[in-house]
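A single protein chain has been removed from this complex, and every other one stays in its place.
Naming follows writing order (A and B), and every chain is counted from residue 1.
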Amino acid sequence: MTTHSEPTIVNIGPHHPSTHGVFRMRLTMDGENILDVEPVIGYLHRGSEKLAEERNYTQVITLTDRMDYVASMTNNQAYVLSCEALAGVTPTERGMYLRVIGAELQRIVSHLVATGFFLQDLGAFATPLMYSMRERERILDLFEMLCGARITVSYMRIGGVFQDAPAEFWPALRRILDDFPAYIDELEGLITDNEIVTYRTKGVGAISGADAINGSLTGPVLRASGVSWDVRVAAPYDVYDRVTFDVPVGDTGDNYDRYLMRIREIRESLKIVEQCVAQIQPGPVRATNAMLFRPPPGESYVPIEAPKGELGFYLVSDGTIAPYRMHVRAPSLINLTLMKQMLVGWKLADAIVSFGSLDVNMGEVDR
Amino acid sequence: MTQGAGSQDAPGFAAYGQSFPPPVVEWDMDRIEGEGIEQLKWSAQEAFPDPEIDVPEDLQNNIAVTSVDALLNWGRRNAVWPVAFGLACCVFEMIASAMSRFDISRFGMEAMRASPRQADLLIVSGTLTWKMAPAVRRIYDQMSEPKWVIAMGVCATSGGPYYQGYSVVPGVNHIVPVDVYVPGCPPRPDALIYGIMQLHDKIRKYSVSHAPAGGTR
Partner (left out) sequence: MTTAVTGNELADTVQRRFPEAVEEASEGALRVAPDAIADVCRFLREDALQDFDLLSSLTAVDYVEYFEIVYHLTSIARNASVVLKARVYGREAPALPSVVGVWQGADLQEREAFDLMGVTFTGHPNLKRMLTWEGFQGYPLRRDYLEPPLPYTWPQGG
């Protein structure tokens, strides 16, 4: 007797414990094998781009925090750099160093979250998440010292940052810089050569370098596919031209490589923060500018390397105190372009893990 | 040990095209869902009244209504299991409150259930959009009595910084009745735990002989 199976449509989400936010996938499946994927998004679409048109430039900074809510500092940095390019404002030296310290610490936080949730998707239900969150809390304490908020920081302003780091910040940062490498070694020792992780993620969801470039992928996802493109190296902003760091590049672009990129980037971020701490000089943290920022008419787009990929704010100004148009080039949204290629042909259990390895943040996808 | 879920010799799409064509997801599915969303949007313009706890006059000074209630309420409040439900930024503070530093496991709440049928508490954390609203309503309906709702963050309370938005529900109390509102953007895990402790106080006053705390709508 021959068996016959028909393809069925399985709906995952928008509420599902493993979808990193409100993301929905309609999978066409034959048994456990995936035939087709249709991602459905928009469950967190809050209209930030429209709301930005009626707030002044400094108020929009609070909106930008909440887009990629795991990595607020880099959102702020991208927006503020774009505003500065509109009006030709040069930030102060100390402001730039503090920005880079904030951004790199934020990169560490974002990658810790990504790794913790990646392992949760693999089935290690909450234990690795507990480890990475424990260390994340220490860095969030640093953010609280800097600006009072843990997650949605709104720390950067046009011309620099909003306030200087208090005296207790530097010893606390020093302690973290001393402890972290040992902690990352511990985390890597648990995960990188783990038999289950390697069996389940090596070779799964591979994307070639040419496909990745064609699909506009950026960030660790692109570098895992073998393309060495990092905006911090290609188009340095703030003080990235004064610090030296390596850019990790993978070879196959599978889930395992994407995870590995993030762990290596954490180590590079620690190096960058060390160098900034050594180079920073006292001084003003914010360039003096008018109360209400009113740039001349024009437009600007300054991409930065956010933890998720290339983030840029395309701002059009018409000479008033509010932007005429703000568009966010959201790396998380664009990294979803090649989902079909990554998932079709694999199993249901790989769908969640591959999606998790992309490290997508729904606040940024939907804005 | 056999190769895990990721099979190295994945057959690919073409192998399945032989005996039947894969179904095409039709536009109708989107259209029907869209109509459901519009219907919900037009019918959910008024907020639910906040649920009242009905305590009889002669027992106003006591915390529990009867000894049976006291026992049941003690059991209920010491293990309120939340649904693992997070929408936006507030979810990270909710997760942080479940992690080792701000431990809600001391209240018996670390068991975040994936299925709403096994949960008592719905913590709506983050901005609710009209597109997501039918899903929230469905999750709330699937929970069994007694159930409670905490609106965490200003977005869930009133729409927050996005209340002018064209796609944002101005407060989750338009969709489900809310017991405790925790303001903040995002509220620190300490603030969420304070809100949870307020909910525990509310549960003390719940009685099996009166209307359920969450209302009957």
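Descriptive notes on the structure:
To be clear about the criterion, a contact is a pair of C-beta atoms (placed from the backbone, for glycine too) under 8 Å apart; a residue touches a chain by one contact, two chains touch by 3 or more.
The model shown is predicted, which means the values in this text are computed figures rather than measured ones.
Note on the undisplayed chain: of the listed residues A:Leu140, A:Ile158, A:Leu260 or A:Leu333, the one touching it is A:Leu333. Touching residues on chain B toward the chain that is not drawn are 27, 30-31, 33-35, 37-38, 45-47, 130-131, 166-167, 170. Residues of chain A in touch with the missing chain: 41-42, 45, 47, 49-50, 211, 213-218, 227, 229, 234-236, 298-299, 301, 303, 310, 312, 314, 316, 324-325, 327, 329, 333-334, 336-338, 366-367.
What we mean here is this: only the chains that are shown with their structure count from here on.
By the touch rule above, chain A contacts chain B in their complex via residues 6-7, 9, 14-17, 21-22, 26, 28, 30, 33, 35-36, 38, 42-48, 50-51, 54, 62-63, 66, 69-70, 113, 129-130, 133-134, 137, 140, 150-152, 195-196, 199-204, 255, 344-347, 349-350, 353, 362-363.
Remark: chain B residues 1, 3-8, 10-13, 16, 20, 22-23, 25, 29, 84-89, 91-93, 95-96, 99-101, 112, 114, 126-127, 129, 131-132, 135, 139, 161-162, 164-168, 185-186, 188 touch chain A in the complex.
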